[in-house]
Structures are given as structure tokens and as C-alpha cells.
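Omission of a single protein chain aside, the complex is shown with its protein chains in their original locations.
This part shows chain A:
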Amino acid sequence: MDKTSFVDFQVVSNISGTKKEEVIETLVNNLDENNYLASKEVFLQDVLERENTLPTYIGYEIGLPHSQSEGVNYSSVTIGRLEEEIKWTEEGEEVNTVFLIAVPNNNEDNLHLKILSKLSRLLMHEEFRNEVRNLDENALIATLNEKVKGELE
């Protein structure tokens, strides 16, 4: 990982879980293995709590779980691409792509919040959503760096 960067992007493809909690846990485990987290348990709990308050379904078969949490050391966005659609809300809305946004609790710089707001805006564009679904992992990370970070430099 690049710890000098304000936010890093990760892509996890071919996720095979059938439950929302399971998929979120897979993505959290990936972050933990790559040393982005101070506490895997705290972050996972915060993300799931936020999900239970208001599910982060945004349409277009995308879920956007996010938390600013004491369990996070370094800001990151993980794109999880699922093999099969899974149910995300009580109403039965399904997702095949998940963006997990992790932000440390004690951040003093607003830059990563700007990156996150930029990412949120990009998700409303069809061309970007197609890239997220179809590009290979390296090309997708390059696109994210260009479109999300590039504009802030």
C-alpha cells in the first residue's frame, strides 16, 4: 500500500458470497490483510451499524457501505465485484457491485472527504459505472486515480 496517499483504491473481483454481511466481511478482511485497519472488528461493526440504520443502496445495482471509524488507519475505497447479485435491502433491492469506503475517525484534512464526494458524484454517471464493472483491475485502479484523485491535484 501507498501510505503517503490520502486514499487508496483496491479491487476485489469474483466475490462469491450470498449474504450482504458476508460480502462486507470479505472486503473488510481484504483491507485488514493489507494493513489499512486499526481494528477489523470495530470497523466491521461500524459499517454494519450504518447499514442497519439506512441501507446504502444507491440504485444501479450498487451498494455503498461506508464508515468513518476508529477501526480505520488509512483511507481507502474497495470495489467489490460479485459473481451473483445479492439482496441488499429489506425491499429486495439487489447489488452486484459494492464500494466500501473506509475513513479514519480522527482525520484533520478534508482532502479525502473531497475524494469521497467526487467518487459519489462519479457513480451517478453511466460511463463510469460501466468502467467499474468491465475494466480489468489495474485499468480500473488507474481510472479511479485519474478521475477521482486527478481532479484534486
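Methods note: contacts are C-beta pairs under 8 Å (C-beta built on N, C-alpha and C of every residue); 3 or more make two chains touch, one makes a residue touch a chain; residues count from 1.
We take it that contacts and distances are computed from a predicted model.
Chosen from "Threonine/serine exporter-like N-terminal domain-containing protein", "Ion-translocating oxidoreductase complex subunit C", "PTS fructose transporter subunit IIB" or "SRPBCC family protein", the protein name that UniProt gives for the omitted chain reads "PTS fructose transporter subunit IIB". Within the full complex, the residue among A:Asn73, A:Ser120 or A:Asn145 touching the omitted chain is A:Ser120. Where chain A meets the omitted chain, the residues involved are 50, 53-54, 56-59, 64, 66-68, 101, 103, 110, 113-114, 116-118, 120-121, 123-125.
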